[in-house]
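Every protein chain except one is present and positioned as in the full complex.
Now for chain A:
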C-alpha cells in the first residue's frame, strides 16, 4: 500500500522536541510551525482575538484625487469596533490594487469623452502581521467634477479570519454586489442630474454669450471684429462644444447597459428588488430606457447659472461626498444593505457554516421539520414553498403515488380516526378548512396578523360553541370491567380501529343516552399490571387517589349536534372497527367518510332537532368552531385572561418570538446565561454566539439562550423533570400552575422547547391563562401556564383543573409537585440529565435540538417504514402487525418502555401532517390517555 516498508516506529517522546543540532539549523522563517494550533497559547479561538479590532466590520474607502486613499466610514460606525486598527494604512493597502483600468477620456478615434461602465472587482487580501484580512469590493462612481469623471471607491469587509472570508466568498460577493449596484444606480441618477444641470448652465451661458456677441456685432459697424468679439466667439464655440460633449455623456449614462447586469449578474436583479422593497418611488433600475430617461429628466426646477469661460480645476475645490454622489435615498439604502451584511456575517465561522449546512439539510426534510424546528425557519420554508410551483414528489416529500403503490391490499384510513398506539380515546374535533379557496388565501398569507386572527377565530368559535344544548360525556375508568355490546349505531360510520384495539378495550363501558354519550373508559390491559403502579421514586411519589367510578373526574361534553346522531358519530369515530382498515399506517388514503361534507349531515341534524341553536358544521380554521364543550362550564364565554385574549405573534411562536415578550417581572435569571460567562466576553466578537441572517435572528438567539438556561435550571432543580418532559413529548397536555406569572411564563417558555408542533405555524403553547380551562384548551395547547388564584371567585379554575387532572399532567410550581404518568424510558434522561455539565443555556438548547433531531429521525423511519404498517400477508391480523410494530420500535430503534409511546405519538402527528392537503392548518384530535398518574414531590 505504501511505497516503502514499515520503518521504526517512534520510540521516545523527547526526541520530537529537539531539532538536529550538529548542523546549521533551518532558519525559522523557512520552516513551518510544529504546532500550528497548540503552541504559545494558540487555540482554535485565539486567532480571532489577536486582531486589533474587536469584531468584523465594513470599511468604505476612496482613492481621492486630492489626498490619495482615505477611509470614509465604517459599519458599524463605532470606534470601539475597529479600536486601534489603522484605517488609513489599511485603506492605502486595499486601494493600491487598481484593476479597473478603465479608459475614460478621449479614446483614440472618438471625438468625445467616453464613459466606460466598469465592472466591479473583488479582491481578498490581508495583512498577516496585523491579523486583518479583507474582502474588498472595488467600484467606480461618476463625478462630473472629478478627474476623468471617475471616483474610485471600495467597500471592504474586514475580518481577523481569512478562512472565513474565503469560505464565504460567494455570499460576500453577492451581498456586496447588491450594495454596489445600489450605489451605482444612485450615482448614475445623480450624475445624469448633474449633467442636465450642467447642460442648462451651458445653454444659458450660450444664450448669454450669443446675445453679447449679437450686441457687439450690432455695435461694431467698422466691418471687422475686435479682439473682444473674437474672444467671445471662441468662448461661444467652446460652450457649443461643451454642450455637445455633455449631451453625449448624458446619452451615454442614459443608455447604461442594464442587460449586462440582468444577464450575467443575478445580484443586479436582487438589488432592484431590494430597492423596490424599500418602497422607493424611483425606478431607475428599470431596463426600459424611456422610463429611465423619464426618471433622469424628472427633476425639480433649476435656475441655470452662467459658466465662466475658464473654469479652474483646482485642488482646493471640495469634492462631492459619497452621499452627494449617490443620491441620499440610494446612499441610505446602501448603508442599510451594508448593515445587513455586517449582521449577516457576524460571528464565528463555525456557526455560519453550520447554519448554512443546517438550512440546506432542513430543506430536504419538509415532512418532519414542523415537529421541533424553529418557527421562523419553518415559516420561511413555507413561504418559499408557496412562491414556487409544487415540487416534484421525489424532492419534496415521498411520492404519494408510490406510497399508494404500497397499499396492497388497498386500505381505507381515516385521518380522524387514528388510533393512538398509546391507549387513549381520540376525539376528533373537525377543523378542516372549509374550501380550497380559503386554503389558498391562508397559505399565501402567512403573516403573523393573519395567524393571530385565525387563532382568535378559533378560540372564539370554540367558546361560542358553549351555547349548544347537548353534551357528550366521556367517563373513564381503568378499573371498569363490564363489557357492553356495541351499539348498533357504531356501524353507521366506518371509523377504523383495529381488532387488537377492540380487544384491548374490552374492559370498557359505554352508554349512549338521549342527551349525552358516556364513555366509560378504556384501560390498556398493560396499565393494569401492578408493577406499573410502582413508583420509580418511592419516596417522592404518591399514587393517584381514585380511578373507578370517579364521575367527578369525567369529562362532560356539550355538543350542538343531535345527541344521538352526533353521539353515533363520535362513538363511531372512537369505537368502530372495520376490518379492512389499517389505522396505524400513514401509507394509505383518507377514508371516504371523511370526504363526505359534514355540513350536510349537520344541517340535517339541526333540522331535526329544534333544540340545537347552532348547527354543527365542519370546523373551519377561521370561522367555525368545534361545537363541543363542557356542560359544567359557564354558558356564556367566560372572560379569558387578558394575556390570552390577544395572541401576539410571540405567543404563537415561542421558539422565535417569545424573546421580546413583555414580561412583567423580569428576573435576573433571564440573563444569567449571559452574565455567567463574563470573562469570555472580552474576546473578539468574531467568535460570539451564532448569528442569523434572518431579521429576527437576534431575538431568536436570545430566546434560545433563555429557554435553554431555564430548562437547564428546571431539570437540575426538579427531580421529576423526566416525567414532565415525557408528558410533553407524548402529547399529554402539561399544565404549569402557579401564582407568579413571570415564573410560570419563564418555565413554560423553557419547557416549550420540548413541545412538538402540530403544524408549521406555532407551538401549541399557552404561556398564561387565568380563567378556567375549557376542553378545547387541551386540544389547542399542549403546554399551558395557569394562574393559581386564591380568591373564592376563582375556585372554578382549580375545580376545572381537578376535573381534567386525570387526562393532563399538572406541574404545581407553588407546591413543587407534579402529577403525571410514570416514565421509565431512556430517551428523556439523555435529553435532560440533571447531572449534565453543560454550562450555558444556548449550549443546552443546541444539545436538545440535536437530540430531538435524532428522535425525529426515528419517528420518520417508523412512520414511513412501509412494511411495518401493512400486513405481511392476507392472513396477518392487526394484532400481529401491531406487535411487529412494537418489536420494531424496541429492537430496531432501541426504545424502552414509554419511549415507544413518544415515537408513536410523534409518528401520528407526522402522519396527520403528511396526509393533510395543506399541512399545519388544523389541530389534531383531542386525545386522552387513560394511564395512571402519579404524584411526584420534591
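The rule is short, and it goes like this: a residue touches a chain if its C-beta (ideal position, glycine included) is under 8 Å from a C-beta of that chain, and two chains touch if they have at least 3 such contacts; residues count from 1.
The rule is simple: contacts and distances are computed from a predicted model.
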Omitted chain, identified by the protein name its UniProt record gives, among "B-like cyclin", "Mediator of RNA polymerase II transcription subunit 18", "N-alpha-acetyltransferase 35, NatC auxiliary subunit" or "Guanine nucleotide exchange factor C9orf72 homolog isoform X1": "Guanine nucleotide exchange factor C9orf72 homolog isoform X1"
Contact partner of the left-out chain, one of A:58, A:81, A:118 or A:783: A:118
Candidates A:70, A:843, A:897 or A:916 - the one touching the absent chain: A:843
Touch with the omitted chain, as defined above, among A:219, A:361, A:896 or A:938: A:361
Touching residues on chain A - with respect to the absent chain: 1-10, 13, 15-16, 18-20, 23-26, 28-38, 42-46, 49, 89, 92-94, 96-103, 118-130, 162-163, 166, 169-170, 173, 349-351, 353-354, 357-358, 360-362, 364-365, 367-368, 393-399, 402-403, 406, 677, 679-680, 683, 687, 830, 833, 835-840, 842-843, 846-847, 849-851, 853-854, 856-857, 860-861, 864-868, 892-894
